[in-house]
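Just one protein chain is left out here, and the rest sit where they should.
Per-chain numbering from 1; labels A and B assigned in written order.
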Amino acid sequence: MNLTKKDKKAFFLGAGVFAALVLVWTSAAWLVPAEAFQGEVYRILYIHVPSASCAFLCASLLFGFSIASLVKKSPQAQFGLWARASAEIGLFFTVLTLATGSLWGKPTWGTWWTWDARLTTTFVLALLYGAYLLLESSMPAGILRQKVCAVMGVLIFADVPIIYKSVTWWRTLHQPPTLNFAGSVPMDGPILRTLIFSLVLCVASCLWFVWQRSANLRLRLLFEDQSFRQWRGV
Amino acid sequence: MTNTYITAAFTLGLLAFLGLALWLFLQRSRLRILIKTLQEEEGERKDA
Partner (left out) sequence: MKQTFFQQLRSHFKHGLSAELAEPQRWVGSFLFALTILFLFAFALGDLEEKMKVQVLTAEFFLCSFFVLQITHLRIFAAEEEDKAVDIIQSYPTVMSTYYIAKVLLAILFSALIIFPFLGLMILLHGFPALTGKFALIAALSVVSLSALGVLLSWMTQKAFGRELLFPLLYFPLAVPVLLSAVQASFCLWGLAPEAMFLKWLSLLSGLCVIYFTLGFLLFDEITGWE
């Protein structure tokens, strides 16, 4: 264990967010009252909805870093690292969304999976993240790789509105959006409060994961660079 | 039966978060050790 003070502070912060998240999820699992129509099984939404939000948030982060890479004529490697970290954490949250969605879907709809518009496009988002990471790892390092991956990041983000709008455009098996910022929210007070806490803490965890993963990628780049210099005798 | 699904979902969520955080932590630790080892070797080489 050879962590610097900065590393320790970062991990303590992460531990704090995670502890708060555990508290909120414990409250969600046992303390918050059951929902009128779905009964107890609705509790899974306290994980499912924030995970889905984080999956889309990562697509937005990926888009932002991709645009930064494209705008700068000679982009620094850090944009590529942040973008890669966003894609990896985005893939993590998308898989978690699909898994928790299946666990919610089985008792609610009677099936683990259905080729509903939103489920299909969320699955496609997972494939897109995987495709991005494959593209990034199959190209030699350099500015071309950053630019090409940045274009891929923009293409992935173009898919996100289609996923979000699919529920409101077409009537499907999936329920309408849980949080509708345009109109009233069809949710009771304690349920809504717990969901918002879970959402905020999940987003905080997501940002922390992206931050730490990109820091690790930067350290690895530093290690590879120093290792190469040593091998070269520079 | 519904409780099984709820338990499975929350367990999955917690383990996933914990697992990812732990992986990041171990990776950071390993990288710091590797970089420190390299820097020490570099120092020894320069002294020599």
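Throughout what follows, a residue touches a chain if its C-beta (ideal position, glycine included) is under 8 Å from a C-beta of that chain, and two chains touch if they have at least 3 such contacts.
Every value quoted in this text rests on a predicted model; they were computed, and no experiment measured them.
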Partners of the unshown chain among those that are drawn: A
Sole contact to the chain not displayed, among A:A10, A:L128 or A:I191: A:L128
Residue in contact with the excluded chain [from A:M152, A:I191 or A:A204]: A:M152
Among A:L13, A:I143 or A:L207, the residue in touch with the chain that has been omitted: A:I143
From A:L3, A:A20 or A:L70, residue that would touch the chain that is not displayed: A:L70
Positions on subunit A contacted by the hidden chain, ascending: 70, 117, 120-121, 124, 127-128, 130-131, 134-135, 138-140, 142-144, 147-148, 150-152, 154-155, 158-159, 162, 169-170
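Note that in this section only the chains that are shown with their structure count from here on.
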Whole-Å gap separating subunit A and subunit B, where each centre is the average of the chain's CA atoms: 19
Touching residues on subunit B, where the partner in the complex is subunit A: 1-3, 5-6, 8-10, 12-14, 16-18, 20-21, 24-25, 27-29, 31-36, 38-39, 41-42, 45
For the subunit A and subunit B complex, residues of the former touching the latter: 1-4, 7, 11, 14-15, 18, 21-22, 25, 28-29, 39-41, 43-44, 47-48, 51, 92, 96, 99-100, 103-104, 106-107, 205, 209, 212-213, 215-216, 219-220, 222-223, 226-227, 230
